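Working notes for the structure below.
One chain of protein is taken out of this complex; the other chains stay put.
Right after this comes chain A.
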Amino acid sequence: MIEVQGLSIQAGEFALQDVSFQVATGQYAVLMGRTGRGKTTILEAICGLRGLVSGSVLIDEVNVTEWLPGDRQVGYVPQDAVLFPTMNVRQHLEFGLQLRKAGRKVCQQKSAAMAALLGIEHLLERSVRALSGGESQRVALGRALAFEPRVLLLDEPLSALDQETRLEMQGLLRQIKEQTGVTTLHVTHNQDEADALADRVLRLDDGVVTED
């Protein structure tokens, strides 16, 4: 479960005041709002990448507001994938597992399962430099999911993709939702994505989150 309580964030000239919402365990919530309204900022705050003026973030009923990002067990997929240029696809999938001191066998099993789920088995030994946009997003998804995070945070994961790839990825996200049941907060400005995926739709407007 993700709970955001009275979140206030100041980022340069941009400010969010007193934002509150929650996403129940196993739910797939889509947070909608126009560009530049602070959707990404909220995700970064949940990850711990952005300092808060006030408010708190709870993940599975634990207040993690003061925790380091790496201790929160969130799977974060940034908008343009942001892969690690010096690593191949397999290393991306095993990255979170190795940080959690998973053994070699566990790493291999989980990365193989993740690659199968995402349809990127043929890319495992490839460098990430030559991947297409859709492939990059799959790798970014796998990197965030492989260590079985408590929550999955998606920042406009489909916005940089062409129409066909986007539909494919929507199908994939639905499949992930069914297979893993991970609590997900998906940020987008695209109504079709919300219609296709959401259990719940939240809207961010003028710093207030409302429910559809």
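Please note the rule applied: a residue touches a chain if its C-beta (ideal position, glycine included) is under 8 Å from a C-beta of that chain, and two chains touch if they have at least 3 such contacts; residues count from 1.
Convention: contacts and distances are computed from a predicted model.
Asker: The chain dropped from view, which UniProt name applies: "Sulfate transport system permease protein CysW", "ECF transporter for HydroxyMethylPyrimidine transmembrane component", "dihydrouracil dehydrogenase (NAD(+))" or "Cytochrome c553"?
Answerer: "Sulfate transport system permease protein CysW"
Asker: Specify the residue from the set A:110, A:143, A:166 or A:186 that touches the hidden chain.
Answerer: Reading the full complex, the residue touching the unseen chain is A:143.
Asker: Of the residues A:99, A:116 or A:208, which one touches the chain left out of the display?
Answerer: Touching the chain that is not displayed is residue A:99.
Asker: Could you please point out the chain A residues that touch the chain left off the display?
Answerer: Counting only chain A, the missing chain is touched by 47-49, 68-76, 78, 82-87, 95-96, 99-100, 143-144, 147.
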